[in-house]
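Working notes for the structure below.
Every protein chain of the complex appears in place save one, which is left out.
Labels A and B are assigned to the chains in the order they are written; within every chain, residues are numbered from 1.
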Amino acid sequence: MTTWNLPEDRCFDPEPATRRAALNLYHSIQNLPIISPHGHVDPALFADPHASFGTPADLLVIPDHYVFRMIHSQGVPLESLGVPSVDGSPVERDHRRIWQLFADHFHLFRGTPSGLWLAYEFKFVLGIEEQLTAHNAARIYDQIVERLASPEFRPRALFEKFNIKVLATTDSASDPLNAHRALRASGWPGRVIPTFRPDAVVNLDTENWHAQIEALSHASGVAIGDYASFLTALKARRLAFRQLGAVATDHGVFQPQTASLSEEEAGAIFQRALQGQLQPGDAPRFTAHMLMEMARMSCEDGLVMQVHCGSFRNHHPDTLARFGRDRGYDIPVQTEFTHNLRPLLARYGTDPRLTLILFTLDETTYARELAPLAGVYPALRLGPPWWFHDSWNGMRRYFDQVMETAGIYNTVGFNDDTRAFLSIPARHDLWRRAVANWLAGLLVRGFIGNDEALEMARELAYDLPRRAYRLEQPPATLN
Amino acid sequence: MTTWNLPEDRCFDPEPATRRAALNLYHSIQNLPIISPHGHVDPALFADPHASFGTPADLLVIPDHYVFRMIHSQGVPLESLGVPSVDGSPVERDHRRIWQLFADHFHLFRGTPSGLWLAYEFKFVLGIEEQLTAHNAARIYDQIVERLASPEFRPRALFEKFNIKVLATTDSASDPLNAHRALRASGWPGRVIPTFRPDAVVNLDTENWHAQIEALSHASGVAIGDYASFLTALKARRLAFRQLGAVATDHGVFQPQTASLSEEEAGAIFQRALQGQLQPGDAPRFTAHMLMEMARMSCEDGLVMQVHCGSFRNHHPDTLARFGRDRGYDIPVQTEFTHNLRPLLARYGTDPRLTLILFTLDETTYARELAPLAGVYPALRLGPPWWFHDSWNGMRRYFDQVMETAGIYNTVGFNDDTRAFLSIPARHDLWRRAVANWLAGLLVRGFIGNDEALEMARELAYDLPRRAYRLEQPPATLN
Partner (left out) sequence: MTTWNLPEDRCFDPEPATRRAALNLYHSIQNLPIISPHGHVDPALFADPHASFGTPADLLVIPDHYVFRMIHSQGVPLESLGVPSVDGSPVERDHRRIWQLFADHFHLFRGTPSGLWLAYEFKFVLGIEEQLTAHNAARIYDQIVERLASPEFRPRALFEKFNIKVLATTDSASDPLNAHRALRASGWPGRVIPTFRPDAVVNLDTENWHAQIEALSHASGVAIGDYASFLTALKARRLAFRQLGAVATDHGVFQPQTASLSEEEAGAIFQRALQGQLQPGDAPRFTAHMLMEMARMSCEDGLVMQVHCGSFRNHHPDTLARFGRDRGYDIPVQTEFTHNLRPLLARYGTDPRLTLILFTLDETTYARELAPLAGVYPALRLGPPWWFHDSWNGMRRYFDQVMETAGIYNTVGFNDDTRAFLSIPARHDLWRRAVANWLAGLLVRGFIGNDEALEMARELAYDLPRRAYRLEQPPATLN
């Protein structure tokens, strides 16, 4: 039997002095509570005290596009992996067969972050000692089924075991937040909070935009008939999110274009959208303008503003048609910040009320644009390495390319950004190891002293996200 | 006498555990046969059993733009290095003087891949122990002349000594492939195969495009009078290439633009080209369309499709006018894949019949675009680091930036891509060392286990190119 390869000092540089220093720093932060200020876990998991994770395939394969995209890349159709279709085409329903396919292709994850996370989840979360192979797949499936049946593997129990201090979900502006309400009403003390994401309504070219606007009207109780009432509805929803604990908004944009339109122009575009008569250029101009409006509202209500940039979503049309969104076919593009963000930064970049956190999929912007911007604009902070770059090497490149110019204090620690709840401790553990290893490298080279390294480790693991996301500030006045 | 500095454990990280692991992994793959599925060696070297390499300058200086561009960069005119002119201007004909110039400037190659390859060639191929200097240049020239005169230094003998399992050349669509025919007819068992490269005919703005079309007509036996007969001729040539063992096509493109034109539009553009009446935009649109057509034909005939992107060729006009193409003045440009490849991938990206291998000169696309694309589209694979990036650091960056997202199984091992036949073992040796060193780094950090490392090493050195280029499949039906 081959066991999971997870030595205590894994990931760290092999040079003995560095490894010792890294282990020492890691031990100082290893058990700090987890702050997860941005992610995509379903809040319903916690709303119902008896919620469970389903089958092993439900837990580790079907919802995780990191996992099924890799297997698919070697020619396995998505339907064989049980990925639900949206067009009614049949997909595999036998979760044991899906699990066997997963095990058959497990070698594909060698040297990948998914491989690391999964090993951690099997061993430390599920208590499975044996490495998954094509041969033991069925036996391990049974073991996991057994684990998941026990009360200590219910979502709330794991939330507590994982020592999560706060977990933010991501919710559309028109979401009635029923799960969040139920969760609060249940009296369970876990801090699970929503995040306000208005993409579907501020992007006028959203496929079902009119339905989204209707949903926003409904959720806010504001009849949206023009631009002014649209803003009123957004403001009302921001307030509702804040009342349920939200500390932040989130904005997914293709390019971080920002622009300030006159009230008249914004109103006219919005009117054309309502009438289904958008003109070319209307939609991106309006989105660029709405980023400015969201910054303005953040100055007023204190919600931290997150912007995630640069994903060409649903790149493969057939897969979108058959399986819908979030199926692994999202591909990064070149992103430009220096020009694009200037209108917003010119107006709000030095406003002490604003915290704007940027995320990129284009690593070339780290040293060239983002670190220089965050290293001067008081309102600006850099988010951690994101998505494809949330990996050991991605973190190394981030530390290498960001920190000399931005300093750590203009960054915000880690986000796991995951919909795979079980991977949360694995991901934070990898970040903490990367932090420890990076600081150990600085320490053994004499760039920093040991006390500084210990302080910086704690900042990067815990204090920076706590402060950046204003998690311990009294809520802003709910006017 | 200073000897070549080529310790057994060269290149490997100095940390002892890593170095031991790297050496161990290297030894496991060091002697595997060489698969060279893409390159520019002249097949005539093997067609004639008595072919020789010429003088030492012919062997190592005159045909190798890596070498003469570096010396030229310090002010030495290309004519002094014996680079043949195309406009009749005189060039140095005394190969001993060329060799002396080469030796005088040998320090320029310190820390460069050419420096490493040359050291390997001098010592391990030519058996010259002494480092080349300005002082011993003449003596070493004589030693090489002596070596080259012996039968064991004939190209076929070296091919066998190098343990080359397959060597692919690159040949234009209209090439009659006489050397390949002669080679096959000779009964020599070395597997030297052509690769179908139709750039000159699918790029309507090729300088001598009409002559190229005529040559294609001639080679294919198809009178090309319209778009339909052009396609017929291409299909016929693909068949002829396959009959001589070809397994792949190759396409050199400036930007990897792909687009699908209607039959009518493609036909109309082709007609304008025949009549010398191209309109602005015709040529790039047609090339983009022809990439789609080539993918379609690959689905039908099973030829693997290679695309090499992003070289601004012949950047210095005077050098082009005086010395022609491939004179070291090819400079990379920014390249975009996510948008450009989408039409092709939308249609063929999940087709199980297609293998599309991408090469880039823009390393920023590794982590941002190429690894995410190859990590999901079943038809897509990533070629190894290419040209300026085929170096120790280039390989490190490739492993670092590609593998976490794509996994090794969406890559294809190594290409030497060289016209310098003598450098082939040196280049593959460097790749194998880079593979061993990268995997050793993963091993000593606990990312993978030893058995996994051994398997991955063999994949990267041998099995991945063998499978990706379909080298052991029965030839597709030659319909």
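Definition applied: a residue touches a chain if its C-beta (ideal position, glycine included) is under 8 Å from a C-beta of that chain, and two chains touch if they have at least 3 such contacts.
Remember, it's a predicted structure, so these values are computed and weren't measured experimentally.
Student: One chain is left out of this view; which of B:227, B:286 or B:329 touches it in the full complex?
Tutor: Only one of B:227, B:286 or B:329 touches the chain omitted from view, namely B:329.
Student: For the full complex, which residue in B:36, B:298, B:391 or B:411 touches the chain that was left out?
Tutor: In the full complex, the listed residue that touches the missing chain is B:391.
Student: Can you say which of B:40, B:285, B:316 or B:339 touches the chain missing from this structure?
Tutor: With B:40, B:285, B:316 or B:339 as choices, the missing chain is touched by B:316.
Student: Footprint of the hidden chain on subunit B, which residues?
Tutor: Given the touch definition above, subunit B has residues 2, 5-7, 9-15, 69-70, 72-75, 107-113, 115-116, 312, 315-319, 328-334, 361-364, 388-389, 391-394, 397 touching the missing chain.
Student: Tell me which stretches of subunit A touch the chain missing from the display.
Tutor: Those residues of subunit A that touch the unshown chain are 15, 17-18, 336, 338-339, 342, 345-346, 349-350, 352, 364, 367-369, 371-378, 380, 400-401, 403-410, 442, 444-449, 452, 455-456.
FYI, only the chains that are shown with their structure count from here on.
Student: For subunit A and subunit B, let me know how many angstrom lie between their CA-based centres, rounded off.
Tutor: That pair's centroid distance is 40 Å.
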